[in-house]
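The complex appears here without one of its protein chains, the remainder shown in place.
As written, the chain order gives the labels A and B, with residue 1 at the start of each chain.
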Amino acid sequence: MIPVTETLTPPTDARRTAGDVLLEVEDLAVEFRSDDGAVRAVDGLGYRVEAGRTLALVGESGCGKSVSSLAVMGLLPPTARVVRGSARYRGTDLLALSPTKHRAHCGTHVAMVFQDALAALNPVHTVGYQLAESLRARTGTSRREARRRAVELLDLVKVPNAAQRVDEYPHQFSGGMRQRVMIASALALDPDVLIADEPTTALDVTVQAQVLRLLAEIQAERQMGLVLITHDLGVVAGVADDVTVMYAGRAVEHAPVRDLYAAPAHPYTRALLRSVPRLDAVDDHAGGRLPVVPGRPPVPGRVPSGCSFHPRCDLAQDVCRTDEPSLDDVGPGRSSACHFAAELLGGARA
Amino acid sequence: MPEPTAATATPDAPPVDASVSFGGDVWRRLRRRPDVLVSAAVVVFFAVMAAFPLLFTSTDPQRCVIGDSKTRPQGFGEPHPLGTDVHGCDMLAQLVHGARPSLLLAFVVVGASVVIGVVLGLLAGYYLGWVDTVVSRTIEVFLVVPLLLAALLLLSLFRKVSVGSGAFDVILLPALVLTLFGWMGYARYVRASTLEAKNLDYVTAARALGASDLRIMVRHVLPNAIGPVTALVPTAIAGVISAEAVLAFLGIGVRPPAISWGIMITNGAEWVTGGYPYLLLFPLGCLILTVLALVVLGDALRDALDPRLR
Partner (left out) sequence: MGRYILRRSLLGVATLLLVMFVLHLLTTFAIQVNGNPALAFFGERVPTDAQLAAVEQRFGLDDPCYDQAGNPCLGPFVERLGAYAQGDFGTNLRGREVTDIVATAAPNTLKLFLVVTIVWFLLGMGLGTVAAKWRGRSADHGIRLTSVLIDAFPIFVLLLVYRYVFAVPLNAWATETFGAESLPALLFRPSFDDDHPWATLLVPGILLGLAGSAAFIRLVRASQLESYTGDHVRTARSRGLTERHVVAHHVVRNSAVPVVTAVGLTFTEALAGAVITEGMMNIYGMGGVLWEAVRGADVALVLGIVTILAAVTVVVMLVVDIAYAALDPRIRYA
C-alpha cells in the first residue's frame, strides 16, 4: 500500500511560459547557532528565477550560496534558521509555510541537485527505487508504472542501457553517470525550478561539459527555471543567462552574463574575472603571474564593517569602511553593491 | 578537484615534518586533560608497585601466622596496616606483591599480542597473495572462539602441568593462552591500514627509489597504523587484568602460592557477609581503580588520535 501524503500534489500541469517569475527570493538571512553565538551565513540575499532562464549564483566557498538554497528548500540543518526574508514560489512564500507544507513543494515545484552524488544517493537502494520513490509515495503510481517512468528518466539523462541499469546500485555507476542519476531523480515530478548546487565540481572537466550541456537541454525543453550554484566562472559563461555574484553572505552584483563578463560593476567580480586563467591573455599580465586578490574571504560571523570586501579591495576609501553599500541599479537588468560602481563601469581603472 | 577560488595569496606555511607534529599534537592534547593526568598517575603508581614491591612494604606476604588471622585494618604504622586474611597473611603485603602477577600478565599479554598482530597484519596487507589468505583465515578462525572459552578450556587441561615459581613462570600458562587468542584485533586493524597505505603515492615513490620492502613497511606503513593501535592498548591491558580475576576465581589463573589480586578477590568474596568486607574490598578496589584509570587513558588516547577532531 503506497501511503498517500495529506498534502498530495500532483505533478504540475501548468505549462511554464518564458518570462514567468517562478521563484523570487528577497532579503534572505540565515543564521547558524554555534558555540560562539549566532553566525550569519546569509545576510540579505535576493534573486529571481524566471522560466526558461538560467541564473548562476557565483561565489567562493563560505559565501552562503549553498545555504541560501537549502533555506529555500527547507533543508537547513537543525542548527540553522531563517531570520528574515522570503522565498516566493509563484507568489507563495515558502518560508512562511509550516514545515509539512513547505516539504510538499519540494520535488514538485522546486527541486535540488546536490554536489556529491555518491553521498547524496542512498547506497542501499537501487537507482530505480530512488527514482521511482517520489512517484510511488506521492502520486500513488503503481510499482510497474513507476519503474517504467524510472527507465524513462534514465533515458532522459542519457544513461545508456537504462533498462538494465535501473536495477543497479549507486556505487556501480561512474561519477558522471551518478550525477545524471541525481539530476534524473530531481526531475521525477517535473519541477518548475531546479537548483543545481555545484553539480559538476566533483567531476572531470570533460564530464563537466557533458553534464552542463544536459542540464541546458533539459531546461530548454521544459522551460524550467535553473539556478546554477558554482564557484567556477568558466562554467558560468557557457550556461547562464544571468549571474548573481555573492560575497560574505550577500549579493554584491547582478547582471546578465555578457554584461558581467564584458564590464563588471564590482571590484570583487572584476578580481574574480581577472584571475580566471585565459589562454589568450593580452593584458600586461600576459605570461606573468595570475593576479591575486590579497587576503581571504571573511569567516561567517566575522564580517568586516561597512562594505565586507573593503579589506581586499584596491578601490577602497574611507566610506567603504563605514557605510555598507546597498545593491543599487547601475544599468538595465544590472545592480551592484559598491560605492564606486559607476566609476568601474565608466572604465576608470584603479 | 581543487577549488579554483579567486586566486588569493596565502603566506607559505613553513614546511613541517608531519609525523613529528602529529605526535606532539597528540601529546599536547593529552597533557591538558585533568582526567588523563590523574589516570596516568594511578597507572604509574600501580606499575611502580608491581615493579618494586619492597618500596611499599617490607612484610613478607608468605609469612602467615594463623594466630593473627582476620585482624581488621589497624591503620598505617601498625604491623598490619590493612589487616590480615584468613590465614594470617598481611593484607598490605599481599596487595603490593599481588600487583605484580596481575600487571605483569597484562603487559606481557598485550605486548606480545600487539607484536604478533602488527607483524602478521603488516605481512598480510603488504604481500597479499597466499600470505594474506593464510593470515586472514587464521584470524577468522581464532576470532570465532571467544577468548574466555578458549582460556577456560585450555587452562583446565593445563591444570596439572607444573611450571616453576618465578615471576614469569606463574603467569606463563595464562599468558600463553591469552596471547594466543588476543592478537587478532591488532592484526586485522594493521592489515587494513597497510592495504590503504600501500596505494599511497609516497609509498609508490619510495618503492620506485628502490627502498626495500622491510624499509617501506617499517618507515612508511607502520607509523600510520600504529597510532590507532596504541589507542587500543590501555583498554586491552584493563581487559587482561579483569580476565585474570575471572581465571583466578575459577582456579585456573595465576598459580598459588603466588598471590595475585584475582586470588585475593576470590578468597575474600566469601567473607563479605561474614563481617570481613575488607578482605574483598581492598583487592577489588585496587582492581577497579587500575581498570578505570586504564580505560580513561585509552578513551583519551582514542580521542586524541581521532583525525576528525583535529
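The criterion applied here is as follows: contacts are C-beta pairs under 8 Å (C-beta built on N, C-alpha and C of every residue); 3 or more make two chains touch, one makes a residue touch a chain.
These numbers come from a predicted model, not from an experiment.
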Option touching the unshown chain, where A:Ala111, A:Ala146, A:Ala162 or A:Leu345 are the choices: A:Ala111
Option from A:Ser68, A:Ser185 or A:Ser308 whose C-beta touches the chain left out: A:Ser185
From B:Cys64, B:Met264, B:Leu280 or B:Ala304, residue that would touch the chain that is not displayed: B:Leu280
Omitted-chain contact residue, chosen from B:Val115, B:Ala167 or B:Leu250: B:Leu250
Contacts of subunit A with the absent chain, listed as residue ranges: 3, 5, 9, 73-75, 77-78, 100, 103-108, 111-112, 114, 116, 119-126, 133-134, 137-138, 169, 171-172, 182, 185-186, 188-189
Residues in subunit B touching the chain absent from view: 137, 140-150, 152-154, 156-161, 235, 238-239, 242, 245-246, 249-252, 265, 269-270, 272-273, 277, 280, 284, 287-288, 291-292, 294-296, 298-299
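Here is the rule we use: only the chains that are shown with their structure count from here on.
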Whole-Å gap between the CA centroids of subunit A and subunit B: 53
